[in-house]
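All protein chains but one are shown in place.
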Amino acid sequence: MTHGDLAKSGEASHMEHPSYQRHHFESVAQQFDATNFAMWLFLLTEIMFFGGLFTAYLIMRNWYYPAFVEASHQLSIFWGTANTTVLILSSFTMAMGVWSAQMRRKGMLLLFLGLTFFLGLVFLGIKGIEWHEKWEKYHVPGIRYSIQDFTNPAADPEVHSQYPDDKPLGLDMANKTEMYFFLYFAMTGMHALHMVIGIAILAFMIVRARADAYTQGHVTFVENFGLYWHFVDIIWIFLFPLLYLISRHQ
Amino acid sequence: MNYISPVLWQFIEKWLTHFPLFPPEASKIAPEADALFFFMVLVSLVGLTLVILLVAGFSLLYHRKRNPQATQIEGSTLLEATWTIIPLGLFLIMFVWGSLLYFRIYTPPANAMNIYVVGKQWMWKAEHPGGQHEIDALHVPTGRAVQLTLISQDVFHSFSIPAFRVKREAIPGRYTTVWFEATRPGTYHLFCTQYCGTNHSQMIGDIVVMTPDDFKKWLDSSTSGSSLAQNGERLFASLSCNACHNSTPEARGPNLAGVYGSRVTLASGQSVTVDEAFLRQAILNPSEHVTQGYAPIMPTYQGQISEDGVIALVEYIKNLNSDYRLQQTLNTTQLPPDNTGKPAQAGGSAAPGEVKQ
Amino acid sequence: MSTATVVSLPDQSTARIPKMNFLTKENGLLSWLLTGDHKRIATLYLISITFFFFIGGALAGLIRLELLTPQSDLLAADTYNKVFSMHGLIMVFFFLVPSVPATLGNFLIPMMVGAKDLALPKINLLSWYLYIVAGGMMLYTMAVGGVDTGWTFTTPLSTHYLNTHVVSAGLAVFVAGFSSIFTGLNFIVTIHKMRCPGMTWFRLPLFVWSNYAASILMVLGTPVLAITLVLVVLERTVGIGVFDPAKGGDPLLFQHLFWFYSHPAVYIMILPGMGVVSEVVSTFSRKRVFGYTAVAFSSVAIAVFGFFVWAHHMFIMGISNYSSLVFSLMTMLVAVPSAIKIFNWAFTLYKGSITFETPMLYSIGFMGLFTIGGLTGVFLASTGTDIHLTETYFVVAHFHFVMVGGMLMAFLSGIHFWWPKWTGRMYPEKISQLAALTTFIGFNLTFFPQFILGTLGMPRRYAAYPPEFQVLNVFSTAGATVLGVGYLLPILYLTWSLKYGEIAGDNPWQATGLEWQTQSPPLSENFPEIPIMDHEAYDYEWFERHQQQEVASV
Partner (left out) sequence: MAQQPHSHDAAQGEEHIHIVSPKIYLAILLALLVLTATTVGVSYIDMGILNPVVALAIACIKMMLVVLFFMHVKYSPKLTKLTVISGIFIFLGLISMTLADYISRAWGSW
């Protein structure tokens, strides 16, 4: 429908093709279809990219269950939930952004893109707080790591009061908590990297949206970026329970 | 030929008379493996000949000169079904046959003689139960099943004996096994076939197959004084394992006598059979292998014992058949003279279903 | 021209190469470096992969020279290790994977489906730049001392036991991976969304089908390799221990993830080659491909099954025996579609009207060598025989029969077949037939002895070997020199033909594909106007009617 409208408005201003239609496409609809499909295929590669990490996580969690349980207790469910909420909200604002672009409402588009941008930054900020806490508590594997909190959970009263059942781990098992944090940092880091890329593209889009690029031109770019943003959200939807929630009980 | 190049001629003659085209068959499994191999060669030759005949025949018959006008044919479901089903059937035969062979090669018989092999950059070290150890060589008798328990100290290696048609990777951190029964005395190649760094191609050795009598002589002449189990016993004492594993009622660790081969229940509720792999893991990663009813207090020995040391300990615990032997360890710092392989008959005193933490 | 040939060249005295074509449209280096034209990008790719092919080939020459004698005398062991590692890395990631898709596929797929360009021209150009960046990193790796992990990056060797340039090599492969992801993605989108009116799925040339199947593998497989290499690099730099047994990681997990890509990768390499053979065999027997649907679906079947066979590289590495069973069975199943293809090609010749121009010679060579390569693959798929044969020269011979005997033959076949379309000029026929023959003989002499060596138990990646293997190695090295000549010839005469070759005209082979119905070299937009596909693929009767009409209208 929009694209029908688009095509019409394009024809009005430009008898042959709308200006945003690339020369090798026969119609705007074909162009939209092709780029949209390409975006989906790109998301497939992203699924498989994270697939390797998920596989590693599942195997290691099976092997070193006690270590993974106690290590995951170091994560703050409060911040995790907050971040999930932030990301879901940003997904919503992004969806609304796409809608505004489709409806040709420039003001709303800018508002929603701006909100998405802001929420993305909030997510990264919270992630930064969590990472900083890991740094403080010597839970950054390979660089700054100590297994003290796991060989002697009572030394960490804050976590211990929440999880009084946590027993001291044997040295060999306590060493495996590092594996949890390897994967924690690899997965959240890779996710955050995708967020950073997304935020950069959002900034670019906001600048372009101010120049009416989407409300006059075609919205494909906004829609495709929306797909990317929602995909990053979905990754987090799985990371959140896997890393934070499923190991609350032994 | 002789005219053209005497050098070439000599070369070919020498090759035909001196160099093999097929490896010797020196183990019981080798003829079986070769039977499948030749079956596959046969099928391949028939298949290849068929393709060549079809292509060459059609090329001649339907050359542009003979057949200026092509006849358009859509296809033939019948023909296509034929060349789907026949290869599929043949491949499935090879699959079943190959799998049977695979299981045979990787399932050691119960009475096999066990030799430990440690791979490290870039040498093989074999340890016989009698304490004889050899570098880049392995002496085995004919007519007796030999099981190799392989492990690597660093990277992946692969223990390959082409004449026996067996091969198995030595993996860091885990035991793998393979077995064979040599049939023909002689010296055969031992290769490391998994690329393992700079001197990969130097990680080779000899497999010396001997008659049982010669083998016994060799064993006697190369003994190092104490058996593998005795080395383990010494290590057991020096690491103070007996402080907890002492089979007394108030012991903090489970009784180890007779534990090998039994089933134990772990703290996690899981029930496992105690084998070499389990013993190794229990020494290096004890808290994952705590026996039910015991506290997880055993320290890890990861990084403190070499793979050879672990092997000696495992061999010691394997041969620990009764409390009698354990008491001996406790009571003497001096090694008891030659008491290996003296199976205690009353092995039942150790309660099965318990192992160390 | 004798009667026994399909070539129909225009009258050379009056023939001209069309003034307007994609090569002449714009001039200057920038017009090439910033181009969006799939044909120009294909040309850039062709030049770059040829460059890397000859680097990889030179390394192969060094390997064969070193193996002339049993001792490691020409090269020290560590140098030899670097040489074979670089040979593998360059040949796999910088030649075989991009060879047919990024050159011929790039050039032909839009034309074959009747489109003006690939769906995403900028992404296509980006793909080439990524390839160049990756290639640069690989050359840098080589310049500063190389890498000796083997192309398989086996952990923990690659992560903890070597101090060569694993990181830069790993990142080079990572970037090259994205280059191939973008190529594959572009193909899938183009084939789905850019077909011209009347071009239904079952009217697509089989070359398009096989590239489609390969693209699926590229898009879904490559990212797993990417993340695996990231983990390897992180393990080397910051000590992440996912693959490190000392930290509780599992080196077998690396094998799983690596082969999840790298086994499908061999299908990425061979499938487009199969597409070339389908085109060539059909054209030179003047006959529709026998059982078009079966050949088309066998490509897709290979792609789908190909994903679930990866652990057959690990039969002796200590995966569970049950897993071995499953993966062995799946591997047997994936062998069937290849058998179907071979027989379908053979029966395409049946009742054809066959001529033997160079592309056909290469394709027939492909059929023979690929049959051997495929059947020896079954030896390795059967777990029992795999124990004896794996990690020996049998494996080396097997994959060189598939990759060099199969893929490279198909690539050369395709290059010769579409050379007139690409450049507007013919290659010289006689010398190229000689080259094809030389390649075939040299290839067999090089790699057939390696089957025997493997059966004897000679391990791969050995700088020195027991002396009784020498004779066969000498044969192999002798063959390699012949093979080298066979590969040098085309580069010489094809370059020569750019200027002096006969003018080819639009359709020298009298072929039916859409790409042949436009001028050679094609216009930047491929067709003067978007064609309408009103006949089946490989419809030679339509073609004859079409020609008669043209004659009548003139």
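As written, the chain order gives the labels A, B and C, with residue 1 at the start of each chain.
Just so it is clear, a contact is a pair of C-beta atoms (placed from the backbone, for glycine too) under 8 Å apart; a residue touches a chain by one contact, two chains touch by 3 or more.
Predicted model only: the values in this text are computed from it and were never measured.
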Hidden partner chain, touching residue among C:Val147, C:Val167 or C:Cys196: C:Cys196
Identified contact with the non-displayed chain, of B:Asn114, B:Thr177, B:Asn231 or B:Asn321: B:Thr177
Full-complex contact with the absent chain, from A:Ala155, A:Ala203 or A:Ile246: A:Ile246
Sites on chain C contacted by the missing partner chain, in the whole complex: 114, 192-197, 199-200, 220, 224, 253, 256-257, 260, 307-308, 311, 319-323, 326, 530
Chain A, residues in touch with the chain not shown (by the definition above): 1-4, 7, 11, 16-17, 26-27, 29-30, 32-33, 36-37, 40-41, 43-44, 47-48, 51-52, 54-55, 58-59, 62, 77, 81, 84-85, 88-89, 91-92, 94-96, 99, 102-103, 226-227, 230-231, 233-234, 237-238, 240-242, 245-246, 248-249
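Everything below uses one rule, namely that only the chains that are shown with their structure count from here on.
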Chain with minimal offset from the mean of all protein Cα atoms: C
Highest-count interface - the chain pair sharing the most C-beta contacts: B-C
Euclidean distance of C-alpha centroids - chain A vs chain B, Å: 46
For chain B paired with chain C, centre-to-centre distance based on mean C-alpha positions, whole Å: 37
Multi-chain contact residues (two or more partners), chain A: 64, 175
Chain B to chain C touching residues, read off their complex: 11, 14-15, 18-23, 33, 36-37, 40, 43-44, 47-48, 51-52, 54-55, 58-59, 62-65, 67-76, 79-80, 83-84, 87-88, 91-92, 94-95, 97-106, 121, 154-156, 158, 160, 162-163, 165-169, 171-174, 176, 189, 191-202, 204, 303
Interfacial residue positions of chain C with respect to chain A in the complex: 115-121, 123, 181, 185-186, 188-190, 192-194, 219-224, 226-228, 231, 234, 238-242, 247-250, 253, 256-257, 260, 525, 530
Chain B residues within the chain A interface of the complex: 284-288, 296, 298-300, 302
